[in-house]
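Below: one structure in structure tokens.
Just one protein chain is left out here, and the rest sit where they should.
Let's turn to subunit A:
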Amino acid sequence: MEIVLSAAIGILAASGIWLLLRPRTFQVIVGLCLLSYAVNLFIFSMGRLTVGVPPIMPQGGFVNPTLYADPLPQALVLTAIVISFATTALFLVVIIASRGLTGTDHVDGKEREG
């Protein structure tokens, strides 16, 4: 499972960075999305990988914490997803405004000459 997850994070991040460096605004936003997926998976994996264990412990008595998943990264990743979703939506609006004002989808607002 570790190798699958790390490969997924790596491929998402690499594709995201490559797209981020492209000159078209749509490529940039897709790149940012992929990169944020990679980061979210990474945060999730920082709570250690476990299969089929609940994150919430019962109240009272002795609880063995190794039988439970770490709930904190799950909470963090939810927050991060919401925030990146909102900022991506905002970025999309700016991209559309830029396309409307300049008539091109180049990130610099003008096509390179030649």
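In the analysis below, a residue touches a chain if its C-beta (ideal position, glycine included) is under 8 Å from a C-beta of that chain, and two chains touch if they have at least 3 such contacts; residues count from 1.
The criterion applied here is as follows: contacts and distances are computed from a predicted model.
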Candidate names "Class F sortase", "Extracellular solute-binding protein", "Monovalent cation/H+ antiporter subunit D" or "ABC-2 type transport system permease protein"; UniProt protein name, chain not shown: "Monovalent cation/H+ antiporter subunit D"
Of A:11, A:46 or A:67, the residue in touch with the unshown chain: A:46
Which of A:15, A:50 or A:98 contacts the chain that the document leaves out: A:98
Touch list for subunit A against the chain that is not drawn: 20, 25, 28, 32, 35-36, 39, 42-43, 46-47, 72-73, 76, 79-80, 83-84, 86-88, 90-91, 94-95, 97-98, 101-102, 107-110
